[in-house]
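A single protein chain has been removed from this complex, and every other one stays in its place.
After this line comes chain A, so read on.
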Amino acid sequence: MPPSATNLTNDEQMLLVNESLNTIRQQTIQMKKLLDVKGKSMESLKPASTLLSELRTSNLSPKNYYELYVSIYDSLEYLGNYLKDNYPSKNLSNLYELVQYAGNIIPRLYLMITVGTVFMSVPDAPVKEIMKDMIEMCRGVQHPIRGLFLRYYLSQRTKNLLPIFNDPANGTLQDSVNFIITNFIEMNKLWVRLQHQGHSKERKKRISERQELQILVGSNLVRLSQLEGVDKHYYKETILPAILEQIIQCRDMIAQEYLFDVIIQVFPDEFHLYTLRELLDSTISLIPQVSLKKILITLLERLTTYIDRESLDGIQALTINGKTDDEEGVEGDETAEKTHNKKILEKAEEKEATVTEGTATEESKTQTKDENIDVEALFNIFYSHFIKLNKVRPDLTIDDITALYYSLSKLSLSYYPDNFENVDLIYSETLNRYNELKDTVESSNALTEENLKNILLLPLNFSSLVSNDVSKKEKLNLKLLLNLKNYQSLLSAQSSKVQVSISNEILKTLLSNKFKLENEEQIEKVFQVLDSIISNKETITVAQDLKVEEINKRSENAGGEVNEYPYETSVKQENLAKLFHLIYNSNPIAHSKLLSTAQAFVSQKKNKLTKFLYPSLIFDYLKLIKRLHFRIGKVSQKSMNFSPELKSELIASYELELKSVFQKVSKLADELYNQGELELSLKLLISISETSNAIGNNGFTNEFFIKIYSIYEEMISSKQQYQIIMQLISTLITFYKSFQNGTNSDKENYDLLITKAVLYSARLLKKPDQCRAVFSASHLWFQSTVLASTDPSAPSTDASAEENDNKRILECLQKSLRIADSCIESSVTVELFVEILNECIYYYIHSNFIDANYINNLIELIKTNLSEVDDLPIKHFKRTCEYIARQKEIDERFQLVRY
């Protein structure tokens, strides 16, 4: 029969379990009955022993065995309580002997422990000897599972009975500690032994069995941590060395990993801080299969959260912010001390001297805090340990190393939020290690990548680590970023994929926090960090990915326009473009400089991204122009506090800046133009001209428009041309006012511009486009009339000029009619006619240079052609007629119109 459970299936085991449970139940009833009969209470030991024999089975898995254990525990507890209440305590020692006659060791020891613990609980019992005896006799059970449960029973039963006072007669704390540690050592041995018994093919099963049993072993450590009266010195001197020795000696992976974890979890943080060196040193002696990463990270995380938990408890010894609020009395002192501590943290060099002082005051107040020396050195301890690890454990893989460094940096940031040197150190070390291990398999696996990403994203996540204070969030993360000298080098060591994802992450955060970039340093850092997306590393990789996709999609896309950038990429570019909007400085001139700095970063790259970035940059410049303009206005208006010289100086500098910004903007547009982005460049120029118009600089406007025309002439696609012409016309219309208010040369320029526009309209390729452009252009001459009617203060144009304009309008209309007529398809012709009719009606309503006859003729013309056309123009015509009918009701002039 194999020593560990069993080849039985779980169902078979369940049958056994149920049988055993039945027996246990019956024997328990029997036992209780006998206990109630006077004078026969001793006979109750017999059923007790019988029910305990059920625990002798070898056929159950740990889980099923546990079921029996639980049931039996209850029975024995009943027995124990009965004995405690009813049995004369002076006879307990006899009873303790009596139960040892049981022939089988399992029932014997369970009974012994039951009676022994009852005995321990009575006054004046030889507690120490009983403890010693029980723990010694338990050695008789060498079967792993049975032994573990037996010793667990011992541990459970003695839980509240172990002496914690130093009473040499009845046992001391030392005895209790030895007791638990001995039990722990023996249990661990049994537990480890389980691994080495039975067939090697059942290894997996045994591992899972062991995991089911681990909590039994760990419970001893929990018990140790619950012992009252253990202070950290005692822990360091006595408890920890004993535990560690056993853990190291057992040379078993599961045990070492699990037990370290338990140590870290169950003992108080103060203990860990106090024994950190010992704990770390011992990890070196663990067997190589143990994941140091797991252990160390658990420890790091425990200590990291410690600082948070501490601050929740209100014992803030090391606070994140050294604010000296005006608190009173004791609290005031405390804050002062906080500041003091913080200073210590910052002054890394002069530590030694000040620390002792700081600790002294601390100690006097909260005794739990006297481990400050360790807190100070915490980072260094870990760091030097990691360095040591590199030497003694060359087998550590880069994914483990990076994970460790990530945790360490979190710890550092929690404890020393203002100490960036630590983190920087980690960055440089990480980089070193990464370079050393670059060629290993692990260096490119997902884990490593993930860890490195985490490390690099620290500046983003760290604020949430340290404090929940939202207001502080923004400042911290950039400050950290700015202070990490090695950030950039570590970042650029990564694969472009990683770089891009980090950059994107940072970018997203910056945007979502509406973080303001206020000085050049910040801009430089940010743009450096985002270098990977700016220099378009992603599109390279994306393009590679795309190739594959394209092959798949070729059939679908064959005819369609192939988009250069996939949708997702352009979203990312959009984010990047948004970045410019974050740049802000209250001083417009400084702001302009910042924008130039940013621009420099983008321009260097000279890649296609500019197409996405420049527009946004240009609009930022334009916004800046408006601000400058506004400033100028403000300064010149209410400038009582400025001396006139200063005032003019200011204005001059603003004007100068304004000019240079315009130059920059136009240069940007030129660059786009040079890159072949004609349409984009043209449209941007339109926006620029609008801005220059808005601030009343006709000269600039004119020039920009000339540029626009010159670009326009190079454009080939008629579709684009038509739309641009329309846009130009509408833009020009809005410029009318400022040009008319300007100098004579401005007016002339304007005339030139609009004439040119009409000329372009007439030169469009397609007839309908021509026609529509021309009649739209007619409005260019209609401005004076409109202004006169809407704005009485508008400059009165002389009648001749107006007549001249009206003539021009009529010419345009005539021309468009001709063009429409020359169209071959009658439907198109009629549609265009109807559209012209609408224009005429508009003019008819707003002025009187068109008479009703003109309209009637046009209507007649349409009607004659109506028979040969399809629905669309007919409907349009009908609607127009309906409109005329309605107009008749409100405008008697329309009575003259017939249809």
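Simple rule for what comes next: contacts are C-beta pairs under 8 Å (C-beta built on N, C-alpha and C of every residue); 3 or more make two chains touch, one makes a residue touch a chain; residues count from 1.
Basically, contacts and distances are computed from a predicted model.
Between the names "tRNA pseudouridine(55) synthase", "Bms1-type G domain-containing protein", "Retromer subunit" or "Notchless protein homolog 1", the one given in UniProt for the chain missing from this structure view is "Retromer subunit". Here one chain is not drawn; of A:N10, A:Q26, A:Q142 or A:T755, the residue touching it is A:Q142.
Among A:I106, A:L404 or A:V758, the one in contact with the hidden chain is A:I106. Although one chain is not displayed, chain A still touches it through residues 1, 3, 56, 97-98, 100-101, 103-106, 108, 136-137, 139-144, 146-147, 189, 193, 197.
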